[in-house]
Every structure is written in structure tokens, then in C-alpha cells.
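In what follows, a structure is listed as C-alpha cells, so that the remarks can point back to it.
Missing here is one protein chain; the remaining ones are kept as they sit in the complex.
Labels run A and B following the written order; every chain starts at residue 1.
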Amino acid sequence: MRITARLVAPFIQLYGIYVIVNGHLSPGGGFSGGAIFGSSLVLVAISFNLEAGAKQISHHTASLLESGGVLGFTLTGLAAVFFGGNYLANRAAGFPLGQAGEFFSAGAIWIITIFIGIKVASTITTLFYNIIEKEQTVGATKRTDK
Amino acid sequence: MELLSGLINNYYYFVAIILFVIGTHTMLTHSNMIKKVIAMNIMDASVFLLFVAIGYVHGGRPPIIAGNEEVLYVNPLPGALILTGIVVAVSVTAYALSLIVKIHRTYGTVDCDEICKIRGDE
Partner (left out) sequence: MTYILITFLVFLALFLRFMLGVEVRSILTFYLLGLIIYLFSFTVAEMPLFGSIDSPAFNEVPRRYLESGVAETGALNIVSSIITDYRAFDTLGEATVLFAAIAAVIATLKSH
């Protein structure tokens, strides 16, 4: 089980990144791709103990990524206001649309999808860590492991 | 009867109602708290099924445009609205489970009747 989890986890992450980045061309989008990416980290944390999972993405990094996701979404909307359109506008604000079907089409859709994917992945990881960890009493002699 | 023929045509909505009633009965009857959270998830799933089944068109394709032909597409709007609903359901489930963990640390059990007995004796 441990060998299988160690072997399969990079492929799951690659599939999750593929679903996120191709959000505007094929079914998927930000939410499902983020869930797939978060599931790979949960798989590593279940099959090994929790310390190996925390070494992949630590708590501090996960909380930073999650706040960065929401901030990126808001700043993209504000960038549309700076370019002269409404809040969170796409074509009226001058984002380059490109050819439909290309990889770098659809100006603001691609950026918003990536930020949502990062946010959902770090959400699932943080939820799993917080619910599974045993409590740590501060300063007492009885100190259970993480 | 008209009732039976209408039900047999719209059987997706009827299954959604049956799922909702199953979830309600489980939530009212069983006293284990984790079963109540699972029943809430079943009720959420039934509402999502009802909404997405409204947007189906006979002979339609998934709403991903490929080529320039004139084909019939399925209504994309209910599915796009339900994505937000699914995320809200996941958030509520996560918060309910964290509250159950906290209750288990305090009382030592996750059974509603036993917690009432413990609190009634104090």
C-alpha cells in the first residue's frame, strides 16, 4: 500500500493540474481539479503517518496558499477596474481573448480558474490536517503525538 | 390515472423526493450524530438531483462547443448554479464534523441520548 501510494501520487497531481489548466476547453474547471489535487496529498498522509504528509506541504504553506487564492481572485477583479471596465469584466476591460480553442485564450477565465484551483486544494488539505490531529495540551506533561 | 402517468414521465423528480424523505426519516429517528450528518448529505444530494434534472433536453449534447454545426445543447444554467451549492454543502459538512470532534472530546460519546442523560444528571 505504501509503495503504491508513493508511486501513484505524482500522477494524481499531474491529472489534477491538467483538469485545472484545461478548464475552459474541456469539462472540469477549478473546483474539481482542486479536489483531485487535494486528494493526492490526503492519500500520502493516510498511507504514511502524518509527518510525511506535513513534509510535502506544511501548515504555514497551506494557509498562505489559501489566502493567496482569495486575494488573487479579488485583485483580478480590481485589475479589470483599472483597465477601464466594470468589476470582474473580461472583454470590456481589455483582456486578450485570442483564438477560441487555443491554450492561452479567454483572458480572465484562465487566471480565475487557476486561483480557484489553488484555493480548493489547500482547503481540502487544511481540513484534513485539522480534523485528524490529536489535541496538544500546552505545558502539560501528557503530550500526545501529532 | 393522471397522477401515475405524470409520475412515470417525470421519474427523476420522484426519485429526488424519495431520497429527501429517506434523509429526513434518518435524521429524525437515529440518535448517533454522525448518522445525522450523513442524512444531511443525502438530502443535499436529492436537491441537487432535482435541480440538474430540470435542465435536460431530449437528444441534447454536453454544452461544450466543438465545431460549427447546429446541434442541440443541454441547458447549462442549472448545472452552473449547483456548483456553488455543492461547495456550500461541503463547507457545512466540514464544520458540523469539527463540532462533533469537539463534543466527543468533552463528553466522550457521540450519542444524543447519552449526552442528554449526562447533562440531566449535573
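Here, contacts are C-beta pairs under 8 Å (C-beta built on N, C-alpha and C of every residue); 3 or more make two chains touch, one makes a residue touch a chain.
The shown structure was predicted, so the numbers you read here are calculated from the model rather than taken from an experiment.
Asker: I need the residue numbers on subunit B that touch the omitted chain, in ascending order.
Answerer: Interface residues of subunit B facing the absent chain: 2-3, 5-7, 9-14, 17-18, 21, 24-25, 28-29, 53-58, 63-66, 72-73, 75-81, 83-84, 87-88, 91-92, 94-95, 98-99, 101-102.
Asker: Which subunit A residues touch the hidden chain?
Answerer: Per the touch rule, subunit A residues meeting the hidden chain are 23-30, 66-67, 69-70, 73-74, 77, 87-88, 90-91, 97-101, 105-109, 112-113, 116, 119-120, 123, 126-127, 130-131, 133, 135-138.
To be clear about the criterion, only the chains that are shown with their structure count from here on.
Asker: Could you grab the centroid distance between subunit A and subunit B? Build each centroid from C-alpha atoms only and quote it in angstrom.
Answerer: Taking the mean C-alpha position of each chain, the two centres sit 25 Å apart.
Asker: Where on subunit B does subunit A make contact in their complex?
Answerer: Subunit B residues touching subunit A: 62, 64, 83, 86-87, 94, 97-98, 101, 105.
Asker: Please output the residues of subunit A touching subunit B within their complex, sorted ascending.
Answerer: Touch residues, subunit A against subunit B: 26-27, 29, 31, 127, 130-131, 135.
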